[in-house]
Every structure is written in C-alpha cells, then in structure tokens.
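What you see is the complex with one protein chain gone and the rest in place.
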Amino acid sequence: MDTLQVILSGVLLGGVYALFAAGLNMIFGVMRVINLAHGELMMLGAYITFFASDQAGLNPLVSLPLSAAALLILGLLLQFALVERVVNQPLLSSLLLTFGLSTLMMGVALNLWTANYRSTAWAPLTGNWDVFGLAVSRSRFVAFVIALLVTGGTYLFLRRSTFGKAIRATSQNAEVAQICGIDVRRVRLVTFAMGSAMAAIAGSLIAMIFTISPEMGRMFIGKAFAIIVLGGLGSFVGALFGALSLGVGETLAAYWTNTQLAEGVAYVILLIVLLVRPSGFFGRAE
Amino acid sequence: MNGKCLASGTNDLHEREALSSLYNRRDLVRRAAALGISVPTLVALLGTGANAQGTPVGDPPEGDPILIGASVSTTGSNGRTGLYQQEAYLLWEAQKNASGGLLGRPVEMVIYDDQSDPTTGSRLYERLITEDEVDLVLGPYASGVTLAAAQITERYGYPMLVAGASAGEIWDSGFQYVFGVYSIAQDYFRDIILNIAPAQGYTTAAVIYEDAVFPLSTGEGAVAHCETAGIEVLVEETYPLRATDVSSILTRIGEAEPDMLIGGSYLPDSVLIMRQAKELGINVDLYAFSVGAAQPDFLDTLGEDANYVLGPSMWEPKIETTGNQEFLEAYRAMWDRDPDYHAATGYAGCQILEQALTNIGDVNLEALREELLQLTMTTILPGEYSVDETGRQTGHIPLTVQWQEGAKVIVAPEENRTGELQLPTPPWDERG
Partner (left out) sequence: MSSQVSQIRNEVDSEQASPTRPMPKWEPYLGWIYLVILVIAVAAMIWFPSNASAYSVTLALIVLMTISLATSWNFLSGFGGYTSFGHAGFFGIGSYVGALLLYYERTGWITAVILSGVATGVLALIIGYPTLRLRGPYFAVAMLGFTELFRVIVTSWDSLTLGGRGVFLPIVRFQQVEDGATWWDRFQVQVHNNQNYYAMLVLAVVAMILAYVIGTSRLGLELLAIRDDEVAAQSMGIRVVRVKITAFALSAVFPGIAGAINARQVGFIEPLTIFAVIWSIRAISTAILGGQGTILGPILGAIVLTLVSERVWESDPNLYQVIFGGLIVIVVLFMPGGFISLLQNWGVLPRSRRL
C-alpha cells in the first residue's frame, strides 16, 4: 500500500517535470540550442508566484498566467537580443551562452532575493484528499493536472495549428522551411518565448509544492536532461514518459534506499542513457 | 534572406558570415556603448550589498575606536536567521557609543557577509585580522562557518565568543580560544526526550535530520538521549542538505507509527516536513524541530499547521532575566520588529565580551582569554554564562516552547513556564 503511495507521489511530480522538460525539448528541436538557462527561467516563474502570493496576497493559481506572461516577454527579449545570435554558430557557443545566462540570472536573483528558502501555500491546497486509502497531496494533484493541461495544449497546438506546423517544419529542417516561405526567425522567437512560459508555469507550480531558492534551477536542469535523453529528443510523448519514469524512479529510490541516494537517480539515468545510446539524444543535430 | 537560404549552406559559411559581422568594428563599438550604459545601470539597480555598517547614535566617546570584527550570514541559505544576529551586534554597538563606549573608547563594528559558506567565512576572518586589523572578534552564524573561522582566530590568538553556533564538535576540536554562549546542539532535545516524553508515556520515536554539521549534532544528540531514556528509535535517517522532497522518508515513518517525530533541521526543512506530513496524512503525537520551531517565520509560513509543534529555544522575550526588557524595547525601537533568540544570543555575546574586557581593563587578547575561561555572569539569556575548560558553555539553560493557537508558549523549565503543555497532537483530519 505504501509503495503505491510512493509511486503516486512520483507520478504527480512527474507531471510537473514533464512540463519543464517539454519547453527545453521544443527549444532544442527548433533552434538546436541547449538552453542551460531553462532552470533559471523556471526559477523566475516560481519567484513571481511567490511574491504575488506573499506581497499581494494573490492566489498561487491566479498568478500562473501572470508568471507565464512575464516569462513569455522575457523569453522574447532574450531570444531577440542574445540567443538568435548563436543560432547558426557551433552548438558549443549556445551552450556557453546559455550557461553564462544561467549564472547571470542566478546571481541577480541571489542578489535581489538572497538564498533564503521561500515557500508559499494556499490553505485549501495544503493537506490531502483521501482516495481509496491513498493520501493524494492536493497541491501536487492540482499541479499535475495543470501541467498536463498545458503540455497537452502545447502538443495540440503543434499538431493542429498552422503556426504549430511551421514550428515542426523548422525543427525538422530549418533551411528547407525557410525556402518554403516560413519566417524561421519568427518561429524561433515564438518557440523560445513559449518554452520560457512553460518553464515559468512549471516553476509556479513547483512554488506551490516545494520551497524555492535562486539555486533551484540548477537542480531541475539536470533532471530535465535526464528526461529528454530518456524519452528521446523531439518526442513530446517521449518526454512525458521520461518525466513520469523519473518522478517515480526518484521517489521509489528514496523510499527503498534513502533520500540522499535518490538525488543521484536523475544523473545516473542521464549518464547511462548517454553512454549506452548516445545517438538517441542529439541524433538529428549533425 | 533568400540569398542566404539558397547559398551552399554549409555551417562553415554561416559561421564565417556570422563571425565576420560580429567583428565589424563599428558594430562592436556600438554594442560596447550599449553595454557600457546598461551594465552599470543594472549594477546600480541591484545595489551593492551592505557590509560594514556602523552608525553610532548620540555622542561618541573619546579616543581610538575599538574595532570589533565579525562575519555573519546575512545572505546565503541561513541568511534569514543570521540577519537577527547582525542586528543584535549593531544594536549593542549603537548602545555603547551612546553611553560612554567600551573602556571609555568608541566601538566600531566591521561586519562582513559570509553567505553561510565556510570558505568565505574563513577568508573573511583572515581579512579582518590581518588587513582590517581589528582588535577583537565575535563569532559568525552556523556551525560550519564557525568551525572554519575558528581555525583562523585560533591561529592569531583572538578569543572568539561563539554567539551563533552550538555543534559540540566545535569544542571537541581542541581549540583554546573559542567560547560558547549557549547550550550545545547535542542537548537541544534533552528536555523533550528526558522529561516530556516519559511524562507523556511515549516510547518510540523517529529521528530525521539534515546532512550538515549542526543538524547532525542535534539529531545524534537526540538519538543518544533516546537511548538514555529507553525510547526506541524506529526510524533514523538523514536527508540531503537542500532537500525539496521528504515524502518518501515520511511515508516510511507513517508505516512505523512512532509516538514522536524529531527533526534536526533548520527553518526551511522543518516547514517542509510539517507540510508534507500533512499532505501524506502522517500523524504522530509529538513533533519537535531543532531550529525551525522557535522562529516566528515558522508560524508565518505554516499558519495553523504550526500548532502543537515543540522545539528548544535559547531565549524568549517573556522571560525575566537581567536587562531583558530593556533589550527588547531597544531592539524593537531600532529594527522595528521583534528579535528571535539568535538576536538575543548575539547580544549576550556582546554583553559577555564587554564584561570580560571591563574586568581586565584593557584590550589584551591573552588576558581576555583567561578571563573568559573563568568568568561567570548573568546575561539576558536564561541561566548564566559559565564555560568548562574547553570553552563549552555549561551554565545556560535552554527553554522548551510550543506553538499553541498561533502563539509561542514556554512549557519548560518550570520557573519560566507561561503555559501548559498541549499533547498529544490531534490527527490532521481532526484539525481545523
């Protein structure tokens, strides 16, 4: 019974991971940019929710669109001013650039908000619902549902809408897409902005569940890579699968061994997959 | 655009074009100018961190100022608590300078921020002693930083009153110049385990603690006391330093069904544990945390869920010790908020330093050290200041507090009690 409880916790967590990883996936797919700053974008979203709730008494759920909008704009700016310049350069330039951005943003956040842990909670969302004897954490469940909705919505957008098709075309082959008349610059702008917004929503949801600090981005970026690597690049469904697997894997590992070791699960997965099936990741880059 | 698209698009070509455009000198100059404006603006907006603060209030006494150095974590993961300690140091400095100074000389505090990082702390104390040439030092916040800093103060022979740390290891390491101000970490849960638990008839416990020097000390101390009291420890586990999820440990604790849950923690993790306990429906009769529980922030973050939680406190506003009322009023007047016990211990550290210096009449480090070893006195803290031959504090008496209906109540020891103990903790689904 308790194993089931643990698995449930893991699944709920995996939903939020999936949202975070999906944004990263999209950005890489379209621009071949490894966005190492994705964690910090998420962190900013989390802080927006925190301050909205702490200062303005805003319900965390209500602050979701706020943080998404804010990071949408920031993402647009970042892409326009910085990321666009390294799009056609060697992959390592984008790696270094986003790494620098990540360090910069984390430093700014540390300066502004200090490294203290913050947390926010909406009273009705603390505690749990009893479902067949399992304690379903309310905040995690709500986060799970929202994350799934957003991920699902993005998936539908990519599949059905015209612009979504443009995005997919660009990620398959940017030059051919350009020849066919697609404005790839605009596609890149929108993709990065969308990815940032998704990270922000993930961050806001996480602010409801965990404590946050400026350094949280670093922790999640490793998990995001593990998920993408596990699930396969460019595959939305794959990322979801990878995220759920990671969530469950972590909580089970913590339950069976101890929480210390469970921290390493994401990295072990990342490394094993990279070493055993390296072509599974950046297979389409070269 | 089209031209580029139709070109023999090797990455090479794109790269070269991209790079050559970057190296266009005019472009470069323009961008540099933009940066030159934006970066300083950004920096100015962020503001510079406060380090050395010292604004004497009133007429400063005459003579060369006595420089007292310290580094306190005001940012970093323990910054929220460290700030209280810094405020106390500054309060004392202001009071001294308004009332005749220390040994008739004005006092000047040189305070840096070590960001809760031992390496930084160690470098800062070295800087204080060798560059800033302070006359005296006061201790930092957090045991890890203190251990690193103590090596430096020991090397240069500066006695240090440790007003912000209590891990027993500090006094097992053979230092001669380090003096504790309050009870060691290992004894934090002593009262709860040796007195309260047996009185309530509890026989089992789960002890979990964060994997860092201080929480480890409190946790291991708790386990040792449990042994003495004959209480069985069903689950004993550490969790990582910046854990964000302890649900798996809690699930295991739920299975084991102990009477008590004892957490060796700082503030963030104690909040996390309570919150996740509620989420998972884990119920025990007694919750206790080492640092988190005594702090106002605990209540602010958890609201009603904080009720019934116990914890040790090194000082409380309501106790009747010498000078406590005055301290309280002065602190509130200067900082516009209530002090927590870290502020009180910081202040007490200053009181002790002052008394010792007054006794020897001069700023002499060796004499100071000997004085601190044999001095006994009362401060605003409960009990008295008195150390053993390693500098470990033996005279201080910690209090046990409990949150009841949104207010902190002192439940032990007898002479400081302000209310009755409320146990057992009702299960989550029976609470509001």
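As written, the chain order gives the labels A and B, with residue 1 at the start of each chain.
The criterion applied here is as follows: a residue touches a chain if its C-beta (ideal position, glycine included) is under 8 Å from a C-beta of that chain, and two chains touch if they have at least 3 such contacts.
No experiment lies behind these values; they were computed from the predicted model shown.
**Q** Given the contact definition stated above, which residue among B:Gln85, B:Ser122, B:Thr204 or B:Asn307 touches the chain not shown here?
**A** Within the whole complex, the residue contacting the unshown chain is B:Ser122.
**Q** Among B:Leu83, B:Leu147 or B:Val235, which one touches the chain that has been omitted from the display?
**A** B:Leu147
**Q** Of B:Gly221, B:Pro240, B:Gly311 or B:Gly349, which one is in contact with the hidden chain?
**A** If we include the chain that is not displayed, B:Pro240 is the one touching it.
**Q** From the listed residues B:Ala212, B:Leu310 or B:Leu423, report the one that touches the chain absent from this view.
**A** Missing-chain contact among the listed residues: B:Ala212.
**Q** For review purposes, identify every residue of subunit A that touches the missing chain, sorted by number.
**A** Given the touch definition above, subunit A has residues 34, 82, 85-86, 90-93, 95-97, 99-108, 110-111, 218, 221-222, 225-226, 229, 258, 260-261, 263-264, 267-268, 270-271, 274-275, 278, 281-282, 285-286 touching the missing chain.
**Q** Go through subunit B and note every residue touching the omitted chain.
**A** With respect to the unshown chain, the touching residues of subunit B are 19, 22-23, 28, 31-32, 35, 39, 43, 46, 48-49, 51, 75, 113-115, 117-120, 122-123, 126-127, 129-131, 144, 147-148, 151-152, 155, 169, 173-174, 210-213, 216, 238, 240-242.
As a convention for this text, only the chains that are shown with their structure count from here on.
**Q** Which residues of subunit B touch subunit A in their complex?
**A** Counting only subunit B, the residues touching subunit A are 1, 5-6, 9, 11, 14-15, 18-19, 22, 46-47, 49, 74-77, 79-80, 115-116, 211, 237-240, 242-249, 251-252, 254-255, 267-268, 271-272, 275-276, 278-281, 301, 303, 305, 428.
**Q** Of all residues in subunit A, which touch subunit B in the complex?
**A** For this pair, the touching residues of subunit A are 2, 5-6, 9, 13, 85, 88-90, 108, 110-112, 114-117, 119, 121, 123, 126-128, 130, 135, 137-140, 175, 178-179, 210-211, 213, 215-216, 219, 250-252, 254-255, 258-260, 262-263.
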